[in-house]
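A single protein chain has been removed from this complex, and every other one stays in its place.
Now for chain A:
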Amino acid sequence: MMNIYKAPWFWAWVAAFAAFGATWSLSAGGGGGMALLVAALTFGSFSVLTGLGQMLVITMGPGNTDLSIPATMTLAATLSLKLMNGAGGVWIIAGLLTALLIGVGVGIVNFALIRLLRIPPIIATLSASFLYQSLAIWSNRGLRIKPPQALADFTTGRAVLGIPNLAWLALAITVVFWVILNRARFGRRISAIGQNPRAARLAGVPVASVTAATYVTCAVMAGLTGFLLACFSGGAALNMGAEFLLMSIAVTVIGGSSIAGGNSNVPGIWGGALFMYLIVSMLNSYGLGAGVRLLSTGVIIIAIVAIASGRKARL
């Protein structure tokens, strides 16, 4: 029914391929391509995992954005690594559960602030994130605890087809999100709320519980990403989540989900995440300084979003 170039995720993937080609050609081609691909898939996975949660929230319509993702990542990583304290076996499961439960708790707090105190989501999640960050600082106290060896090996490993384990995990979770958004009642209801919350309520959609579940899901994804990122990078750090504040929103928007709500796009998240990593590597291989690099990244994001929204306006 739909031509492939009209799919909302198409341009994100085109951009990702173009950025890959541009970087690869500079790095003299050959074996460098595989290394670049592995790096892009690994770092892209973290963006994908946070982006999926953020996408659910953004789909609920204007004003809905979770800005507590970085603080949640830090808190979940700090506490779970502290609990595991480098030990393996059953402690790994306990650590993972801790990270996920912190996500659940954060999601509930976020939702309670939005619902009970009627604070706009952007302000509620941003101010609550100071609370989460302070908790992380208080429990961390400058310690840098190493993750269990098994987890460090897993997150840096490439067990199947030479593709990073993290990418496989992110892919599996992506499939789950695709099913939620396209086949499940929950996704249908999120989309309804995103288009018109009043009409959704009048059509029998339980708006409160769907909203709560969405914020909890987003925070759980943040907790999981924080856990994996800490294991990957050899320990939790207080600023480890900082770049995912904008990253999670950028990959959602570049991936073709509508900022106006109601319309989400799962494949685009991957295109957006790979593109965002590759564009930075490309600018790096041109040998540009940090300032120029940040500036160019910003300009490119704005350009992509402008092109994408202009295209929608004509439809």
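FYI, a residue touches a chain if its C-beta (ideal position, glycine included) is under 8 Å from a C-beta of that chain, and two chains touch if they have at least 3 such contacts; residues count from 1.
We adopt the following convention: contacts and distances are computed from a predicted model.
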item: Options "Cytochrome c oxidase subunit 2", "Formate hydrogenlyase", "Carbon-phosphorus lyase complex subunit PhnI" or "Monosaccharide ABC transporter ATP-binding protein, CUT2 family": UniProt name of the undisplayed chain; value: "Monosaccharide ABC transporter ATP-binding protein, CUT2 family"
item: Residue touching the undisplayed chain, where the options are A:Lys82, A:Lys146, A:Arg201 or A:Arg293; value: A:Arg201
item: Hidden partner chain, residues of chain A it touches; value: 1, 179, 183-186, 188-189, 191-192, 195-196, 198-209, 258, 262-263
